[in-house]
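Here the complex is missing one protein chain, while the rest keep their positions.
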Amino acid sequence: MRQLLKTDVSEFRRLLDWTAEMTTHANIPTTAAAIADGVRSGALKAVDVLEAHLAQIAAREGDIHAFNLVTADEARAAAARVDADVAAGRDPGVLAGVPIALKDNMCTRGIPTTCSSKILEGWRPPYDATVVQRLAAAGAVAIGKTNLDEFAMGSSTENSAFGVTFNPRDISRVSGGSSGGSAAAVAAGFSPISIGSDTGGSIRQPAALCGVVGVKPTYGTVSRYGLVAYASSLDQMGPFSTDVRDSALVLEAISGHDPMDSTSIPQAPLSLQHVLSQGVEGLRVGRITDMPSGADPDVTARLEAAFDALTAAGAKIVDVEMPSMKYALTAYYLIAPAEASSNLARYDGVRYGLRVNATDTNAMYSATRTAGFGEEVKRRIMLGTYALSAGYYDAYYGKALKVRRLISDDFARAYAKADVLLTPTSPIVAFPVGEKSDDPLAMYLCDIYTIPTNLAGHPAMSVPFGTGAHGLPVGVQILAPTLGEQVMFKVAASLERSMIAAGGAK
Amino acid sequence: MTAADSKTQGSEIQYDMSKNEIKVAPNDGSYLLDGYELVCGLEVHVELATATKLFSASANRFGDDPNTHIDPVTLGLPGALPVLNRQAVELAMRIGLALNCKVQPSTFHRKNYFYPDMPKAYQISQYDQPINVDGWLELPGGKSIGVERAHLEEDTGKSTHIGGTGGRIHGSDYSLIDFNRAGVPLVEIVGRPDIASPEEARQYVTELRQILVAVGASDAKMEEGSMRCDANVSVRKPGAPLGIRCEIKNVNSVRSLGRAIEYEARRQIVLLEAGEKIRQETRHWDETDGRTHTLRSKEDADDYRYFLEPDLVPLNPDQAWIDAVRAALPMLPRERRLRLSQATGAPADGEAIMVVVERGQDDYVMSVGEAGADVARALVHVKEAFAEQGANPTVPAADLAQMIIMETGGKLTSTQAKTVLAEIVANGGGDAVAIAAAKGFEAMDNSALEAIVDQVIAEQAEAWSKYCGGEQKAMGALVGAIMKASQGKADGKAVTALLLAKKG
Partner (left out) sequence: MSESPSERISAEVVVKVSRLARLDVTPDEVQRITTQMAGMLEHFADIDALDLSDIEPMTQPYPLSNVFREDVVVTGLDREEVLANAPAAEDGRFRVPPIVGLDG
């Protein structure tokens, strides 16, 4: 069955023409699983795999701008080490030789980590994030740091201080955000897998807009140590990939308890690959009947097709209600900026990053932060500071925490009736660059289906499921209860098989 | 005043004196300054004696090269996360239980403000759910001072100011920051405003320090900064509502604390007598000119925007842990004083017991008693001769016991005893019998003494008849003659007893 899946995926790709632009060398596989198998067995050299991907970057990065920094030299050294390990008979790791792109908000020792902000331009962390360490230990080859909305605040990567990332499917359009660079890198074939972070949808939404798989795991399953914090009680890191299996592989490698993160769940790494072939016979898939409307018809059409596909595969569709879901946006845009306003206070010019000099320290703080932060970041800091202020705390932050409880309770009731829920990931397909940048509220609405999951701390993932308007990718979102990654991936694998069997939708 | 009120004010838990909600221990009227009562509450910050910092594994050490105990968490680097030090919790619980607090489930909050020695621009502290609440500390004289709370928080780094006068901020050209101290675990002990005099304040801090050292929580040295004391001071006429309080900072010794409180009380009284109002503010104690001064007031008071720390999880020590900590608490100073008082009959808050317990020599005194000597004499001798000895005297208890047994058995006069003791102390021990013999101190047994007394009575017939007739003064001449005749070997008490007996 696994063999079938691998072959079918390449077939699938040819049919869908998703990676028609890719000019990879003929004998380099396109999935992480296949590359790792090849490198581990000695059939492939990690350095060859790397060069193929660097060539792809050279060919198309100019149009896409997925990266803030391509770390070719470091990658070559890492790939050489992997090959040396294989030659010496040492275990090179489950991701041996697989190029991986890292969102530029996770700390990579000695490599600039900018969060796409002027305030951290050129800053080299003196330590690696736990996820970065685990990927290296698994033999993955970090190929570069990808672009993002500044400090992960945004849904289009247009808030980057270093320029937007264009959608590989249509370079007049956005890649989504905030992990636009990581999504685009995979969609453009720059690396088979990448890592992003998701606070309100920042992995899932760009995955949907770029037509790749994107996963936000249960809060606490992947360590946040070394992830530059945006909203501490909402942030999680997760993978992008071209197929479901690769995301499972990456999550197995990076998840599991980390003593450096107090919010890390004390359990073993997730075990996911074995469920992919299990099918959805008898599974209850929830349709949220009172979901906020606003999705474009081309998007809802694909959602219906997904419900049909799961029914055909033996799942049962059940109706659930989530009456508090419509308040999720409000709760999020009070909680996240509040936490962010505190998390970003450390950027003060004293110990690292940008400093704009002044006659005294207090003036230096203001001069530095005013020059170093972009407009959206400032907006959220102001909103968050306000929501926490004396006299306003109860009305705003305090209330939002209670709304969060209501949403969590809604999910609990829904998951008593359903094993997973299915929604669109994004209400719209990729929009033109500049279309929403004057209206922050319109931009916030991009996350309307993804935000509730972060508030509850549950896992969710976006799976590409055909195309919508202008032939642009549409993603459907599978939501699962806390630590429900296995059932979530089961459903994802089923949808993927349906897409393949259907020969892909136009 | 509820926590919600505190949040609304955007300030720390404060005593809102104007609301008269604070219960203050009644002043027994024994301390009045120009007719005013003093109302004082102390906030004491204590550096815990852990190996590592509160939220990261860098060493908790004082005095090393700057910025040699740093890590991503200490420096507030992007992506760093705090993880709570178990030993800091253990020590915090020891402090709380030693102060009779209730140990309860607690949480951590962020206190947000900007200052260069604050690496994250927020301090992780405990706000409305602290680990220890509702305790008390008993002063040696028996008065109880309430302890509202004792909570955990992290310390800041240290700034040095270059270019100004005397290292002050004012007029400096720039400052240098060392983060070695940033993240060191602190317990903040908030006392209720039950202190009614500068002397009580001194006693409170002295007793607190002994408790902290006894439970191993801290070395609590004010001069080194491992114990820092701020005083909240107000005054009022007896029976009147509570007055406006001021907070005094920068007190660096127990003695300064007393002086600062007294100065501040007098300053407030002068103002009130002149019909002026006290402005609620923070004031800085200046040791050199002996006054408190207004700290530069700012345009905007900081709003700390407290909220629950999302990077940490609740702290809920189970009953087994709490019980284990309580059971392992050593005997505290108050109990030691009581024990010694019961054994010796001396007052628990008298000078001898206070001094000996503070030196940590009470166990030693008890063991001298266990070696067969009179504990009351042991107390006196240790108090007088063991000032330099420290908590573990070098003199074996048995040696001191032997000397005391000779003394109380009449084989040494008290003067001779002191001399023998001095030699024992100087040599770190010694055989009292041998030393006494070497110095020619001999026992004068009672029959030999009685013979001398009879002889002197015979020789001093006139003095004797005067003494028998009721003239106490005549005894002096008799005793002097007896001493001379015995070459100083007679014990004064024994002589007096014999004379009395013979008088009939």
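Chains: A and B, in written order; residue numbering restarts at 1 for each.
Going forward, a contact is a pair of C-beta atoms (placed from the backbone, for glycine too) under 8 Å apart; a residue touches a chain by one contact, two chains touch by 3 or more.
Note that the structure is predicted; figures quoted are calculated from it, not measured.
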Original post:
Of A:Ala456, A:Val474 or A:Ala493, which residue touches the hidden chain?
Top reply: A:Ala456
Subject >> Residue in contact with the excluded chain [from B:Asn67, B:Thr408 or B:Thr496] >> reply: B:Asn67
**OP:** Using the touch definition up top, pick the residue from B:Ser159, B:Asn446 or B:Thr496 that touches the left-out chain.
**Re:** B:Ser159
Subject >> Selected residue (touches chain absent from view) among A:Thr263, A:Asn343, A:Gln477 or A:Ser494 >> reply: A:Thr263
Subject >> Interface with the unshown chain - residue positions in chain A >> reply: 123-124, 126-127, 218-220, 233-234, 259, 262-263, 265-266, 326-327, 330-331, 333-334, 341, 345, 348-355, 357-367, 369-370, 373, 378-379, 381-383, 385-386, 389, 396, 398-406, 408, 440-441, 455-457, 482
Original post:
Residues on chain B that touch the omitted chain in the whole complex?
Top reply: 50-52, 56-59, 65-72, 74-75, 83-89, 113-117, 159-161, 169, 172-179, 295, 298, 300-303, 305, 308, 310, 312-317
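We adopt the following convention: only the chains that are shown with their structure count from here on.
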Subject >> Residue ranges of chain A touching chain B (in the complex, touch as defined) >> reply: 106-107, 113, 115, 120, 123, 125-127, 129, 224-229, 231-233, 259-263, 338-339, 342, 345-346, 348, 350-352, 361-362, 365, 385, 388-391, 393-394, 397
Original post:
In their complex, what parts of chain B are in touch with chain A?
Top reply: 4, 7-11, 72, 75-84, 110, 112, 114, 116, 119-122, 175, 177, 303, 305, 307, 310-313
